[in-house]
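Every protein chain of the complex appears in place save one, which is left out.
Going in written order, the chains are labelled A and B, and every chain counts its residues from 1.
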Amino acid sequence: MKHWKTVVTAAAFALASSTAAMAARTDLVLGMPLEPPHLDPTAGAAAAIDEVLYANVFEGLTRIGSRGEVLPDLAESWTISDDGKVYTFKLHTGVKFHDGSDFDASDVKFSLDRARGENSVNAQKGLFAAIDTVEVVDPSTVKVTLKNPLGSFLYNLGWGDAVIVAPDSADTNKEKPIGTGPFKFQNWAKGSSITLVKADGYWGDPIALDKAEFRIIPDAAAAIPALLSGDVQALPNFALGDALAQVKADPRFKVVIGTTEGETVLATNNKRPPFDKLKVRQAIAHAIDRKALIDGATGGLGTPIGSHFAPHNPAYVDLTGTYPHDLAKAKELLKEAGLPDGFKATLKLPPVGYARQGGEIIASQLREIGVDLQIIPVEWADWLKQVFTDKDYDLSIVSHTEPNDIDIYARKDYYFNYDNPAFNKVIDELNLTSDETKRTELYKQAQTILADDAVNGFLFELPKVGIWDAKVEGLWENSPIQANDLTKVKWAD
Amino acid sequence: MTAYLLKRLLIGMVTLGVASVVVFLMLEVVPGDPARLMLGMNASDAQVELLRDQMGLNQPLVVRYLTWAGGLLSLDFGKSYTYSVPVIDLIKERLVVSFPLAIIALTLSTLIAIPVGLFAAARRGKAADTAAMAVAQVGVAMPNFWFALLLVYVFAVWLRLVPAGGFPGWGNGVWPALKALILPAMALALPQAAILARVTRAALIEVLSEDYIRTARAKGMPMRAVLWRHALRNAMIPVLTIMGLQFAFLLAGTIIIENVFYLPGLGRLVFQAITQRDLIVVESVVMLLVAAVVVVNLLVDLSYAVVDPRLRTRQ
Partner (left out) sequence: MSDAAPHREETFGDLVGRALANRSFVIGLFITLVVAGMALVSFFWTPFDVTRLIVADRMQPPSAAHWFGTDHFGRDVLSMIMLGARNSIAVALVAVVIGMGIGVPLGCWAAARGGWIDEALMRFNDVVFAFPALLSAIMITAVFGPSAVNAIIAIGIFNIPVFARVARAGALSIWPREYILAARAAGKNKTRITIEHILPNIANLLLVQGTIQFALGILAEAALSYVGLGTQPPMPSWGRMLFDAQTLMMVAPWLALFPGCAILLTVLGLNLLGDGISDIFDPRARRRI
């Protein structure tokens, strides 16, 4: 009897799903290379957390749009006091968390206070450093007072690390994330996939997808067969390198090359000899052939940069010509620096394709001027420890993916060990300036100083290689922040 | 026999104890800080220190060893640094992939190897034997990850018969799950089958040269009957030994195959944990695998007695 029941149910199910197939599909499987360590965007730096949850499950007061613009999210509108210090947010009403509890101003206060509190393990605690107080005016109004005016405050609130969580579920979000977004978390098969489904009674614009699965696919070698066999219908941001050619040729797929905020640099320890000599750094800059590097490490898709700034930013200046590829000049500079026979150094590479492949190419290019690099591959944990924290390195290759982060060069004890008072002055001034023309001018100055000083080898802006089924619409083309916003995604009929 | 098994049991336990110390100490010297890894480049040192406290990383070495080893005894493996869930849960989730995979691979390997071994032994020295053993030689020499790549491109990308990788979970039906395990099992099984076929053949040939078999043959018993009824049974000891070793190997040795097929098994778990410095997971999984080897060895010892009753009294 039971057996029959199963058969009937199965048949009914098959019928149901075949009729469903007539209409547009409402499910999507996306491949991503790294698995999030947990699912709480307010308690970890891993980009993979935001790539699953940002805008889908969790929402902030503001959010970042597909072109990097600041959009209202849970805050329907806001006013800013004349001195630029007091922000009053008007919140949407009728918003519910996925566990059924109501969202109101107290949740906003809780989330912001938690993120900046003493025991906070928020990975971007600095975003909230300017906040002085957060006050609940009424259930749908929040007043945030800053210690000093901050031009980027609304942008900061749009980061994944600033999403609004509920006091009851904040501690369990790592395992079972509860947000206010259009998708709710369904299941996490560790090491394999994370499934989101449409949330009932979403406050905002309705979404087209019923179900989205993020499948963990560790590398391009596995991603290509998964895509070609149809197991996965989208790889929103996946470095496929030379293998991209075979996907491009296939009409079933759409390949979209977009921009990211990732300035890829040959990070240089500016205090460690011989890199403390400007001439040595200039020699290295002259020895690098960006064209060959971009072809070999990104399949020709990266955009060359001459300083630490994104080429699609309006304040960008093209400084790639500061130290053109010129081996004779490079050797000359080495000789002037007292190193006519070159020298030996190490190159520590984190476990990402652009670094590992780029490293091999850089090592080969520097060998031409007698600089012999020993390649040391490291895992991220070792990289963070050895290179970033202990500054025990000569050279490394890494992409700095935080948007608008030229100010890192002004930070004390940052791992480049770069310290230039003139540059710091520009950044200080920038922080106090809100006039856009003036800011652009200062940004240009900052870029030029870094380029002239050859602080790092400035290599290329990391491309965002998105591949998806030709019938899928609405995925982000560019990557202004690391996210896979699925709210506008649908299958074309 | 009982005394012998008791001795083996004792040895197994000592092995586990020593292994736990070795594993723990080895991972102590691993560079890299799991707390810094979780918080990333923008967190301050004070924040990292706070998280280290919360994770219990600032306790003395001996305390941490005893906590961990004590936990192992009660199957409480502690909490994963990265996933912040009990390690035992992670292991359970992964075992439902790795264990069936190892079983399927071993079954496949046995089903191929024993008949081939029998066939080759029966035709010893003839062309068929030479050909079978030549193929086996190639099978032994084949790097399994390379073989796996070839399988993916033929069966998944080209013929589209099975998925290229990943695992849908047993919750979505047995057949899709089995389908996902077919290629990895083949990639694992064939090199193992090649080894096992060679062992089977060699063991059979050794048994066939013994007097009682010659007598049986002389009495007119057909070769096939001799092989199945007498020789195979007596050749089982080396075959079982190798199978035991292979099962242990398959449970752990799937690490690279799991990477090729991105299967969420134990091997991937431990590989990922090593790179993420989730040391407590690495320690626990390695200990579990060591324990598996010890148990399998005990079972093999025990099975000798079942296969060959003479051994029961010999000790």
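Throughout what follows, a contact is a pair of C-beta atoms (placed from the backbone, for glycine too) under 8 Å apart; a residue touches a chain by one contact, two chains touch by 3 or more.
Only a predicted model underlies this, so the values are computations on that prediction, with no experimental measurement involved.
Visitor: Considering the complete complex, which visible chains touch the unshown chain?
Guide: A, B
Visitor: Of the listed residues B:101, B:227, B:274 or B:300, which contacts the missing chain in the full complex?
Guide: The single option touching the absent chain is B:274.
Visitor: Hey, which of B:70, B:143, B:173 or B:222 is the one touching the hidden chain?
Guide: Missing-chain contact among the listed residues: B:143.
Visitor: Looking at the full complex, which residue from A:24, A:71 or A:245 touches the chain that isn't shown here?
Guide: Checking each option in A:24, A:71 or A:245, the one touching the absent chain turns out to be A:245.
Visitor: Of the residues A:34, A:197 or A:221, I need the one that contacts the missing chain.
Guide: Only one listed residue reaches the unshown chain, and that is A:221.
Visitor: Thinking of the whole complex, not just what is shown, which of A:27, A:113, A:336 or A:360 touches the missing chain?
Guide: A:360
Visitor: Taking the full complex into account, what residues of subunit A touch the chain not shown?
Guide: For subunit A, the residues touching the absent chain are 219-221, 224, 240-243, 245-246, 292-293, 295-296, 351, 356-357, 359-361, 363-365, 367, 375-379, 382.
Visitor: Would you write out the residues of subunit B that touch the absent chain, in ascending order?
Guide: 11, 14-16, 18-19, 22, 26-27, 29-31, 137-138, 140-143, 145-146, 149, 153, 157, 195, 198-199, 201-202, 205-206, 248-249, 251-253, 255-256, 259, 267, 270-271, 274-275, 282, 286, 289-290, 293-294, 297
Throughout what follows, only the chains that are shown with their structure count from here on.
Visitor: Considering the complex alone, what residue numbers of subunit B touch subunit A?
Guide: These residues of subunit B touch subunit A: 31-34, 36-45, 47, 50-51, 54, 82-85, 90, 93-94, 149, 152-153, 156-157, 160, 163-167, 169, 259-262, 264-265, 268-269, 272, 274-277.
Visitor: Quick check: in the complex, which residue numbers of subunit A touch subunit B?
Guide: So the residues of subunit A touching subunit B come out as 35, 37-38, 44-46, 119-121, 123-126, 174-175, 189-193, 215-218, 221-222, 225-226, 228-231, 351, 379-382, 384-386, 388-389, 402.
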